[in-house]
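One structure below.
The other protein chains are all here in position, but one chain of the complex has been omitted.
The block that comes next holds chain A.
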Amino acid sequence: MSKTAPKTYITSGHSGCAGCCDAFAAKFTLMGAGPNTIVINPTGCLEVMSTPFPYSSWQVPWIHSLFENAGAVASGVEAALKALGKKDDIKVVSIGGDGSTMDIGLGALSGAFERGHDFTYVCMDNEAYMNTGVQRSSGTPFDASTTTTPAGKVSFGNPRPKKNMPAIMAAHGSPYVATTSIGFPRDMIRKVKKATEIVGPTYIHAQAPCPTGWGFDTSKTLEIAKLAVETCLWPMYEMENGEITQVRKVKNPRPVEEYLRTQKRFKHLFTMKGGEEEIKKIQAIADWNIEHFGLQ
């Protein structure tokens, strides 16, 4: 099986929405990691849509345990492979949503990184809890409307900026942390491949626009992902041993408004009084990214 399997190692026929970002993220991750991989997947859209018993989309060994323990399960998989003398050939990759990675599973993930397990963790960041119906996570961007941070008469939506997860993971002493986007498949595949080849705990944070949760046409997933990068709201960079070593430059950054207009979750910014001011605040986030990461 491992020699002849198709390159994606995840089959179609799953029950994800049309244009599903998580399906893209999983596909690109496995294209980077290859067939000799054990995948650990916490609870979330990807897990639910890909394994309706007795079917499974996974052509690599795959385990789902709980919403908050992927880091620990991956630790156990890695430790067992080591103990059984199998670690050298097999890669361990966890693929989790922003909720399981940045919120409920952060403790287990932090523990796994601090202990230095040799595995790669890929966060598919669709910026909310999609599986339970678009609730806020700590990856939800400033002013996005979600079902638990809805825009309303006295609210512009999520009042807090995104948690800086890559910095947290780099602070664990990880040899390799990178951001990427499903809008740039080759970049994502390359970074996952690199991460899985490096010994130690490595982390890939991939932006993954969700048509259902963000409110855009199902044909536009990759387009919107690209727009996030081009407006500098999603900087793409690599960190090696805590230092930024590579940045994807954006020659002519586009105004954030172009990105915000494409999605229902930001619609209120264009209709509510004071919305303009809010858009300026979001532009300031992009400007800070340009400055901080040297995007230009």
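To be clear about the criterion, a residue touches a chain if its C-beta (ideal position, glycine included) is under 8 Å from a C-beta of that chain, and two chains touch if they have at least 3 such contacts; residues count from 1.
Just so we're on the same page, contacts and distances are computed from a predicted model.
Student: Assign the chain not included in the display its UniProt protein name, restricting the answer to "succinate dehydrogenase", "Probable glycine cleavage system H protein", "Pyruvate synthase subunit PorA" or "Amidohydrolase 2".
Tutor: The record for the missing subunit names the protein "Pyruvate synthase subunit PorA".
Student: Going by the contact rule already stated, which one of A:65, A:135 or A:148 would touch the omitted chain in the full complex?
Tutor: Here the residue in touch with the unshown chain is A:65.
Student: For the chain left out of this view, which of A:82, A:160, A:249 or A:292 touches it?
Tutor: A:82
Student: Which parts of chain A are in contact with the chain that was left out?
Tutor: 1-2, 35-38, 40, 47-48, 51-54, 56, 58-66, 68-69, 71-86, 89-90, 107-108, 110-112, 114-115
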